[in-house]
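The complex appears here without one of its protein chains, the remainder shown in place.
Chain lettering (A and B) follows the sequence in which the chains are written, and residue indices restart at 1 in each chain.
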Amino acid sequence: MMRLPGCALLLAASCAIADDISPWTGTVDAAGLAREEMNLWAESEEFDKALARAGKVRNDPALNAYLQGIMDKLYPEFNGKLRVRALDAPHLNAFAMPNGSIYINTGLLARLQNEAQLATVLAHEGVHFVHRHSFQQSERVKNAATFALVVGMLGVPFLGDIAALTSMTGFSQEHETEADNTGYQRLIAAGYSAREAPKTFEHLIAEIKALDINEPFFFASHPKLQDRVENFGELAKNAVNGKVGQEEFIQHVRQVRLFTLQEDLSAYRFKQLILVLSDPDRRREYPPEASYFLGEAYRLRGKDGDLELAEREYTLALELAPDFAPSYRALGLLHYKRGERLLAAPLFKRYLELMPEATDRGYVEHYLKESGS
Amino acid sequence: MRIISSVILLLALSLPGLCLAAFSAVNPKLSVQPQDQQPRKILLMPPQMFVAEMSAGGVIQKQDDWTKQANENLLAAAETHARENGRFETMRMPALSPEEAEIVESHIGLYDRVASAIHAYGQGRDSGWELKKSEWDYTLGDGLAFLREKTGADSALIFVGADIISTGGRKAAFTVGLLIGIAIPLGQSFITVGLADLKTGEIQWLSYDQSMSMDSREAGEVEKLVREFFKTWPHSK
Partner (left out) sequence: MIRRLLLPVLLTLLIAGCAPWSAVDPNDRQIRVKDDYTLEAPTGWVRRNYDVFDVFLSRDGPLLNFIAIDREKHDRELPRTKRKTSADLLPQEVAELVIAEQKAVDSRGSFSVLSNQPAMLGGKPAVRVHTRWKNERGLPIERLTYALVDQKGRLAFIYEAPGLVYFPKAIADFEAAVKTVAFQ
């Protein structure tokens, strides 16, 4: 679901929910689909293939099995028909295709705090498939700007790919509300903590506001973000405690978190890194190597005092994760740029010992040579 | 004077359209191939053609059943032509392992680009590109050679294209860009066919057609198109 201010009215205006389309009940009979819906399914299959060919689907069987396990717990009668996979993409987004393919971006996955919040997202997406929202909408969003935006986001051709477009740009307000409310019921039935549902949105509002994110993200389509927080808060008011699942979540997404830290760093998204990692509560959710990434983010931001902050974080990373090679390089470079070659040299050497196959080996050897080592 | 200015405008605007009329490009080596080296068995690659509908409201949507029909029509037309021609036989793609399918897919991706390059520059008609007339070295490489071993075929035939069927009479003011880098006005079809040597990957021949009236769902029309394509093949009867 995606916030597209220019398209919101169009989406709302174009929605016409058909009342006679029954939700799937567990038996999904693809052969019995009407022609229009068959086309949507065929498009979805093509989209699935294009994502896989482009290498966008995260190659992490353990993670995908974990996600699938949660989905199967939420929708047990569907026997795996809703297939969940993580996508290597930085945006805070998740979406459901008409054929039951559910995707959650690593960018969103890394930002969630526990399994109950993840289940909130997956339960919501599952409703879009079960209630056949793609097919229910009688009009499709076709404007070129939306197409261009969606193509730019994932880089797969969307010519005529209505299924993907509808899924990724979001459904009508009624459908989104239905997905929230019905998804909530699934969450409770599966034994998850209802109190985590509003938190799924709350802790991300601050990030979205602070970074002034103007990109597709899960939470900002219809209805308004704050409304959804309040809606879930109301639903969860009298809910009994349920499973939160923080520890197992953290364990399963550890690699995803490191991956997204690296992705954010490589793409110079240092604001996100600083916002997330400088918060001690959120920092605790990340592996110890995170200190290196925070250090790098300070270095890239480059405000007054940031180099000192960077140095502090690199040093902390060396203590907490002594086998994590990039920290040595980063601290070595900091000393090198200051002209402190004697301090830099042993750090560079240690970096190359820990990472003999480093693709940037040539630079580091050059620095060592310049340092007289 | 108004008529003259209108004619000039029309001419200027239609220049790209004139350039996209049906044409072919042939590897110079193919023309002089002795008979015993000409393709004997041609593997029909799964056609990369889609059919979409454009409604009166300007909505375009791929139609899976039409696409399947059009692709089947292309394969059947190629098979019919082979029977009538008698100089080569055809076979359809056998089942592939996931790894083999991945290799084929990436080579089709390369073919998209090669076909576009041949169309735009490979004929050597444009200024600066005259060299290509004599230095034809467009190739897919030897990555598909395993298909030769698997099937016994010596060449592969690939159809790529799009057919945007306009219903409701809407006239589109915009074009759709195909993966092969061609832009076609909506309500038209654009189909290309290419032949590649499976051992070396060398592109031997390409032909294109653009039409406002063809309906690729109709077997007869596609058969006629494929017959026209093969008229430009050097080894046609």
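Note that a contact is a pair of C-beta atoms (placed from the backbone, for glycine too) under 8 Å apart; a residue touches a chain by one contact, two chains touch by 3 or more.
This is a predicted model, so every value here is computed, not measured.
Visitor: Among B:65, B:84 or B:135, which one touches the chain that has been omitted from the display?
Guide: B:135
Visitor: Decide which residue listed in B:84, B:102, B:149 or B:228 touches the omitted chain of the complex.
Guide: Of the listed residues, the one touching the omitted chain is B:102.
Visitor: Spell out the interface residues on chain B facing the chain that's missing from view.
Guide: Against the left-out chain, chain B lists 1-2, 5, 8-9, 12, 15, 102, 105-110, 112-114, 116-118, 120-122, 126-131, 135, 137-141, 143, 179, 181, 201.
Visitor: Pick out the residues on chain A that sit against the missing chain.
Guide: Residues 50-51, 53-56, 88-90, 151-157, 263, 266-268, 333, 337, 359-363, 366 of chain A touch the chain absent from view.
Just so we're on the same page, only the chains that are shown with their structure count from here on.
Visitor: Taking each chain's centre as the mean position of its Cα atoms, how many Å separate chain A from chain B?
Guide: 40
Visitor: Any idea which chain B residues touch chain A in the complex?
Guide: Of all residues in chain B, those touching chain A are 50, 52, 58-65, 67, 102, 105-106, 174, 176-177, 179.
Visitor: Under the definition above, what is the set of chain A residues touching chain B in their complex?
Guide: Listed in rising order, the residues of chain A that touch chain B are 35, 38-39, 41-43, 46, 53, 139-140, 142, 144, 157, 159-162.
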